[in-house]
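This report concerns only the one structure given below.
We show some of the complex, not the whole, and keep each chain where it was.
Chains here go by letter, A and B, matching the order in which they are written, and residues are numbered from 1 within each.
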Amino acid sequence: VSESIHEHHTKPPGQLQLERLVFFSDAVFAIAITLLVLEIKLPELPGRVTDADVGRALLHVAPKIVGFIVSFLVIAAYWEGHHRMFALIERVDRGLMWRNLLLLLTVSFSPFPTALFSEYPSLALPLRFYAISLAAVGVCSAMVWRYATQHLLVDDADAREVRRLRNRTFATPLVCLFAMIVSTFSLPIARVLLILIPVAVGVGDRLAGRRR
Amino acid sequence: VSESIHEHHTKPPGQLQLERLVFFSDAVFAIAITLLVLEIKLPELPGRVTDADVGRALLHVAPKIVGFIVSFLVIAAYWEGHHRMFALIERVDRGLMWRNLLLLLTVSFSPFPTALFSEYPSLALPLRFYAISLAAVGVCSAMVWRYATQHLLVDDADAREVRRLRNRTFATPLVCLFAMIVSTFSLPIARVLLILIPVAVGVGDRLAGRRR
């Protein structure tokens, strides 16, 4: 017996909601991650433009390119976490639905703080705004996962993966919090911390993978 | 026996159309909801920019951020309603197809009135334009649902859910109508009404859920 994505009448409603929810989430993640590039724009160059002018302009937007790459990787990491969570989640109720929509709200908001931080990389406020907004995605992920595990929506056969995912949702918010504290005495170090988040997630995943 | 998303030849055409229709609708909702963030832009800051400048600029765009959040939640609520309707709809004909495309037209238009209302939150016309456009999404949802239930396209096993969804499609347009009437003597109250729509939908859903 087969159950396909839209074969509505033969499926328990809870599972159907799950399918469209996952689909919709994937689309929002994909769009938010791809919109980030729209923030990279060369300034208008006046008069006869030479290669040297374009070179200077490219150097000028280099922080935006770095911001694009970091945000892309951070959101990609959140997507990968979302992906692994919903591989274990077996049904959806209203509570999970709205927590997940809140998560998507923070994801689709992220191009704005990314643009702000990339525009003014040497100021404290944009850095903190960026750190808070990245942390918010993580906090919402944690809420989704906490709700799912507590309301028995999850296939807990793989208890280690359940725990690992819980820890993972806290990793990025903690680095962001730490970066915000550090930003009160050294902006450059705080900046490096934020830029290193994708690296940290990668290393963490690799360690977790080894321990498996 | 299997029916997968694109296994065209083994499926009755009506159901196939349904599948791609739902998929396409999800994509349009996801894109419209994510494009909303593009309207949030800091004004160009002249000269040497300080944290204080950025702070003032952020306060200046705060209404746009609120507008983004409200519109995101309202469209998310419409999506959730669409989702529940199509969980019961069993096949699609031309009438349903075009009513649903009209619904998607109103959804994909919504970033414009959101931007207008967020840009001029203290004026009457942008508020009314925004209220009308949100109401239009609801009216189209009601048309889709009315057509589907009257043309026997719906699995009416769950008569309570059928009724609940009908009532739900009217909720947001009614609040919008009310906000427009209120706007003739108090803009601030009308504004609060519009901002509270997502809260109202949430409370309504919770009450409806309890009664189940």
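The rule is simple: contacts are C-beta pairs under 8 Å (C-beta built on N, C-alpha and C of every residue); 3 or more make two chains touch, one makes a residue touch a chain.
Everything numeric in this text was worked out from a predicted model, so none of it was measured.
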Where 2 copies are displayed, count of copies in the complete assembly: 4
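The working rule: only the chains that are shown with their structure count from here on.
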Residues of subunit A touching subunit B in the complex: 1-2, 4-9, 13, 16-17, 20-21, 23-24, 27-28, 31-32, 35, 38, 94, 97-98, 101, 104-105, 108-109, 111-112, 115-116, 119-120, 123-126, 129
Contact footprint of subunit A on subunit B as seen in their complex: 1-5, 7, 15, 18-19, 22-23, 26-27, 29-31, 33-38, 40-42, 49-51, 54-55, 58, 65, 68-69, 72-73, 76, 79-80, 83-84, 86-90, 155, 202, 205-206, 209
